[in-house]
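Left out: one protein chain. Kept in place: all the others.
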Amino acid sequence: MRTGVWLVGARGSVATTSIVGGLALRAGLAGSTGCVTELPELRGPALPSFADLVFGGHDVATTPLCKRAEALADAGVVPWRLVAALPDELAAVEQELRPAPVGDTQADRAAAVVRDLTTFRERHGLDRVVVVNVSATEPAPRPHPGHADPAALRAALAGPDEVLPPSSLYGYAALLAGCPYVDFTPSIGLRLPALTTLAQEARLPYAGHDGKTGETLVKSVLAPMFAMRNLAVRSWSGVNLLGGGDGATLADPAANAAKVQSKQRVLGETLGYLPQGGSRIEYVEELGDFKTAWDLITFAGFLGTGMRMEFTWHGCDSALAAPLVLDLARLTAAAHAAGHVGPLAELGFFFKDPIGAPTHSLAEQWARLTDFTQRLHAGRDGAHGHAG
Amino acid sequence: MRTGVWLVGARGSVATTSIVGGLALRAGLAGSTGCVTELPELRGPALPSFADLVFGGHDVATTPLCKRAEALADAGVVPWRLVAALPDELAAVEQELRPAPVGDTQADRAAAVVRDLTTFRERHGLDRVVVVNVSATEPAPRPHPGHADPAALRAALAGPDEVLPPSSLYGYAALLAGCPYVDFTPSIGLRLPALTTLAQEARLPYAGHDGKTGETLVKSVLAPMFAMRNLAVRSWSGVNLLGGGDGATLADPAANAAKVQSKQRVLGETLGYLPQGGSRIEYVEELGDFKTAWDLITFAGFLGTGMRMEFTWHGCDSALAAPLVLDLARLTAAAHAAGHVGPLAELGFFFKDPIGAPTHSLAEQWARLTDFTQRLHAGRDGAHGHAG
Amino acid sequence: MRTGVWLVGARGSVATTSIVGGLALRAGLAGSTGCVTELPELRGPALPSFADLVFGGHDVATTPLCKRAEALADAGVVPWRLVAALPDELAAVEQELRPAPVGDTQADRAAAVVRDLTTFRERHGLDRVVVVNVSATEPAPRPHPGHADPAALRAALAGPDEVLPPSSLYGYAALLAGCPYVDFTPSIGLRLPALTTLAQEARLPYAGHDGKTGETLVKSVLAPMFAMRNLAVRSWSGVNLLGGGDGATLADPAANAAKVQSKQRVLGETLGYLPQGGSRIEYVEELGDFKTAWDLITFAGFLGTGMRMEFTWHGCDSALAAPLVLDLARLTAAAHAAGHVGPLAELGFFFKDPIGAPTHSLAEQWARLTDFTQRLHAGRDGAHGHAG
Partner (left out) sequence: MRTGVWLVGARGSVATTSIVGGLALRAGLAGSTGCVTELPELRGPALPSFADLVFGGHDVATTPLCKRAEALADAGVVPWRLVAALPDELAAVEQELRPAPVGDTQADRAAAVVRDLTTFRERHGLDRVVVVNVSATEPAPRPHPGHADPAALRAALAGPDEVLPPSSLYGYAALLAGCPYVDFTPSIGLRLPALTTLAQEARLPYAGHDGKTGETLVKSVLAPMFAMRNLAVRSWSGVNLLGGGDGATLADPAANAAKVQSKQRVLGETLGYLPQGGSRIEYVEELGDFKTAWDLITFAGFLGTGMRMEFTWHGCDSALAAPLVLDLARLTAAAHAAGHVGPLAELGFFFKDPIGAPTHSLAEQWARLTDFTQRLHAGRDGAHGHAG
């Protein structure tokens, strides 16, 4: 099952790490640590192999991919050894990268994206292309009447307005081109009535939002622990210090707000009440792609006795995200092949703000994910009964 | 369902906190924070209510219970308010405490315990008595031929040898008296062939070992997180600093060794490999009952990138343990009433070193526990088919 | 040397803890832990004894002092034992507390404060009264022409404008009443040209600003450590989580800004460059008076090797501040007695943002403080040559 992985933000840290890693896995130069789909519980015939993956993508930046890969090697995100071993493979991917689309109207720009996706699929004889958004986090979009339904949207896009933010415009184009869409960022993506309706009409699956890789990942196992033990969390305060491109973007208060909100939701929904405190993101350039998060949790136990826990997470964001991008591409491709349509709530395991998913508990998400994947492998899932 | 809770080590910190809390709950003076059996997923008719619980126990120490309660209030473990409000109730429990049994042979001492348990049950018209071991951790026992089977054991106990360590002798007496037995400590308890056979013969359920309240509790959600994300844990090193009676006991290398071992097992069994590092217990008197545990976890992600996490847990051990003691008494009483026999693997959720349980993952243990308890409430569990 | 300690903000946490502690020390019910002036290097005849201290003060709040003391005991800031033992002494201080002054103009209100101070001194036959500002942190004041010199100030105060913020108005009144003034807060206090000139004219000493009790205290020994070892601090990021009255005030962005700035200054001035990162204050009500600060420091060593340190400080702010308030009152009284005039740079040891002091290094501040105090004890300091 030859599968295209089309990365929006293809020259960013997450995308570049995904590409280097995907190429290294294909070449047998690296192991699959961090790839969830390689665990015994998930591995199986329904998923495209790493060798089946072909990379392409869009970016507004123009830095050559190999320069980005070298910068990531310098920063300790990927091993120099791999970057040095894959010059031709990286150059081949470079050929598949396109600048952000141009055009007078957003309709024109969407059409340009559709062309890029379609020719990519045809050029490589791909069974399907999964579009994955790993571009910079956007501020929340302004409401627009065109968001209401497909007809209104089509009309609006033909006019002069900036109707859709980039994440949604790429999502729209993906639907037009018949491509499943995964949003690894907190941006709005397909979460507009016009677009969810279109996805149903196009009979395409989609997944999101916001890869769960650090502090929130830890929260999604610790919060259930407190809940299962009937301990009353009084406050949960966190700070995330990070540099890198993503850090610079999030230093912008508007983008920060979107991200911070998806970070706290897990607590309220898991505990059934919202503890005091908040989670904050601070840009510290010198930390680069290695984020340090610190959380303080105060809680009360039996008879009200006060206690506390704190943790420090020192993770490399792109190294945590990249294997999940590959996992999501594989799983979404398999879901598409099996005829799934609409939001893939079963992939909630991967996201801070999972669409359509009733839980933030990692263990429950895992149970749903393994069950879903087993059914994919068993071929028990078909186009029928999966209208979303 | 009037239920006796017979505490071995009844004047210790965990026991005293359990008694104060149980009395406070009965009197409506405290909420049920920390009591797992009061969560919506577990609450129900099969469990004795807090008002149904009657406390008694053995201890080698003679400090009056109210003095121990006052000391715990001074240390911030229980609120002064409660201790001050419950003088009569505490005095009533004091009447039910017995010194450690005396007798020439261990058989004589077991018989004395049986008498204490039987008269307690009769005096209060109890449906059943659950014996819970919360006494000081013992060193691992020396092998003895009497451990092999019930006949050999009976013969040996009549002689002059110290055949059984206290945890096992109390367990043996519990079985003779028809009482289910819960071991909250890492001591050997019923885990000897002679005693497990006897439990089957007596058609009694039992549970253990070693309440999971601190560092190991956290491990039992974090280790599965690393496993589910296919992250390779390279080292996991921990230190537990604690004072209190338990700390003093564990300062003894032999007791420490037993405890430390049950602390690392969770890692090997959850991850499928044993990371480097170890877990250590250090006695720091001044910390009293508030334990501080610190753990450092180093792990590798995608393409081998090294990362790390550390956490500090600052918990009040007795306040964490006491509600679980009440939970275990309630659940074990209900299991006994429903005819369960042998090791209650379904109670693995509560233990660092669960007997008969296939997993250390808190989430999986929770699933088993809720399922088991739902079945108890539904009355679907009977004496049939539960031969252990 | 009978010495009045007049607390502006006398019903606040710091003031109440200072009063309870001062009374307990006088009654021999508590030791002098935390009191720097009781160390062998500083103790001596020039300082008023604890028994010599008489407390009074202003506050806009009206909660009885004993209620505030009880609340602090409930919160674990002061022992219940002491509050229970000192009811008469607390009631006596209650008699010496005055509401915030009223009057049509700021000149009238200053005159009211002068009367309060003068009658307090006379009523108790005090040698002198030291005014200590421990009231809520103010936002930075707006510039006003009246700040320029004493004449302009006097003229302006007689008019309708709010010329001075409270900290400065109290400071002005202190000078008029012949009282040395200590500012334990980051507020502007005497730091206006009109007021520093007036202090010279009145031949009074003063000290400030902003008690150094937590994160900044630690910074003032760690930053010199990095400097002395020629290690290059790349980033220093901190977060302070606190509840309590002070926390609530600082949740206001304007007050927060004043405080945060004085927190970072120590780094720039000690290291000679400003590392990346910042220090932030967050209000978490549930933490009450126990503040948790967490700092991450990344630094480069030999050949550029990157390293890191993090610390968590879990301190009770009022318990840290109160003994320093007593120390400052004693030292400032002794300095006044010895004829010191103008800013007491030698007391920089106590402050985050020391007036007139050339260093933030705790060790250097200590050297200056011990030297200064030794000279006071030796009586080698007189009115001569200390014109500021």
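Chains: A, B and C, in written order; residue numbering restarts at 1 for each.
One rule holds for everything that comes next: contacts are C-beta pairs under 8 Å (C-beta built on N, C-alpha and C of every residue); 3 or more make two chains touch, one makes a residue touch a chain.
Just so you know, these numbers come straight off a predicted model, no measurement behind them.
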Omitted-chain contact residue, chosen from C:84, C:228 or C:254: C:228
Full-complex contact with the absent chain, from C:20, C:175 or C:287: C:20
Absent-chain contact - pick from C:79, C:178 or C:356: C:79
Residue touching the undisplayed chain, where the options are B:49, B:119 or B:235: B:235
Residues of chain C in contact with the chain not shown: 17, 20-21, 24, 30-36, 38-39, 76-79, 82, 217-218, 221-222, 224-225, 228-232, 290, 300-305, 307-316, 319-320, 322-323, 349, 361-364, 366
Residues of chain B (touch criterion as defined above) contacting the omitted chain: 234-235, 237, 239, 241, 276-278, 280, 282, 284-287, 292, 294, 296, 298, 310, 312
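The criterion applied here is as follows: only the chains that are shown with their structure count from here on.
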Angular offset of chain B relative to chain C [C-alpha, multiple of 5 degrees]: 180
Interface with the most contact pairs, given as the two chains involved: A-B
Copies chain A and chain C touch via same or different residues, half shared test: same
Gap in Å, rounded to a whole number, between the CA centres of chain B and chain A: 43
Chain C residues counted as touching two or more neighbouring chains: 312
